[in-house]
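First, the structure itself, so that you have it in front of you.
With one protein chain held back, the other chains of the complex are shown just where they sit.
The block that comes next holds chain A.
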Amino acid sequence: MPHKPPTQEELEKRKIVGINLETVTDVSSSDFPGHYPGEDHAWDIERFKQGFSVEFHQNDPHEASFSLIGIHASIANAFRRIMIADVPTLAIETVFININTSVIQDEVLAHRLGLIPFTGGREGLTEFIKWFKKPAEGEEPNLKDFNTVELALNVKCEHNENADPNETDPTKLYHHAHVYAKDIVFRPIGRQVDHFSGENTIRPVNPDILIAKLRPGQEINLTMHMHKGVGSDHAKFSPVATASYRLMPTITITEPILGRDAEKFQKCFPKGVIGLEKVTAKEAAQKGSGYEGHEGELKAVVVDPKSDTVSREALRHEEFKDKVKLGRRRDHFIFLVESTGQWKSDAIFVESVAHLKMKAKSLEKQLVNMVR
């Protein structure tokens, strides 16, 4: 029997994950060789190039949202995982505490400092700063201007002589009652002056992060070393606050939903997902459309499925039974990348792709070595 090539409609249907009231269907992709007899599903870069597209929804330094369309979950997930765990950033790794008479313990203070996200000259951070090799037991650390950034924090809390005698606010009553991230001072070393001066100074992303509270006589005096690291070692090195994706929701209205029902239907979804339109004379004249005799009434139309949360509320109501079909597009990934500030959000994704390529490249070389 000769094989009939799938219709466009069939191909679209294959991309949809069905979402029913209590169950899901067609969860796995089926575009593998041998799944459909007679069809060619071998990997082909040209075919991928044609079917793949990127759509941006938001592109701000601290938050980017974009869609990757026409890609498999295993690859989208690899990018997501790399963004979280493998894209390097600079963070405080070592804290040398000279004086800490605050109520916050040394180790807790060091931990808090480590979690503060820093930023600075992007070219310097990615190109100039290299990996720091942890010294072996008893070995001298190899501290250089290209692998270590030195910071200092030096604050002492004192009485404010000019404060009103009835003042109760400690921030007015004392100097330096609160220690903030902005009190951290960057100490450039060697060539760091060329890369990190002026607007490129290494500084906390958010100057108002509270580090500790002090009272008169208490003092914090410490120096810190920052190194490059990755999120798989410690979450403080992760360049993202979140990097996640969700599948594009689909809502298909199979039979007209009209009048009061349409208004109720609209309320089953988040704002803006479902719109109400008047049934036109043309539609009402069309036989078998379900609009006959309903000219001028409101009908429910899908406006913005991307904003849907796929709560399945519409499926709970008897009046919408068999009139709506919910689903998700298996190859449409809506990414949300929230940068902590050291990288631009979109640059994190570009870096994750470069990282995956680099991984595959080095392993290909290794494979050749192994065979040899």
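As a convention for this text, a contact is a pair of C-beta atoms (placed from the backbone, for glycine too) under 8 Å apart; a residue touches a chain by one contact, two chains touch by 3 or more; residues count from 1.
In this text, contacts and distances are computed from a predicted model.
Novice: Looking at UniProt, which of "DNA-directed RNA polymerases I and III subunit RPAC2", "Exosome complex component RRP4", "Cytoplasmic tRNA 2-thiolation protein 2" or "Catabolite repression protein creC" names the chain that isn't shown?
Specialist: Of "DNA-directed RNA polymerases I and III subunit RPAC2", "Exosome complex component RRP4", "Cytoplasmic tRNA 2-thiolation protein 2" or "Catabolite repression protein creC", the absent chain's UniProt record names it "DNA-directed RNA polymerases I and III subunit RPAC2".
Novice: Using the definition of touch stated at the top, determine which of A:A163, A:L336 or A:L356 touches the missing chain.
Specialist: Counting the whole complex, the residue in contact with the absent chain is A:L356.
Novice: Write the list of chain A residues that the hidden chain touches.
Specialist: 31-34, 40-43, 45, 48-49, 52-56, 59, 66, 68, 71-72, 74-75, 77-78, 81-82, 85-86, 94, 96-99, 130, 140, 142-146, 148, 150, 152, 154, 187, 189-191, 221, 223, 225, 346, 349-350, 353-354, 356-357, 359-364, 366-371
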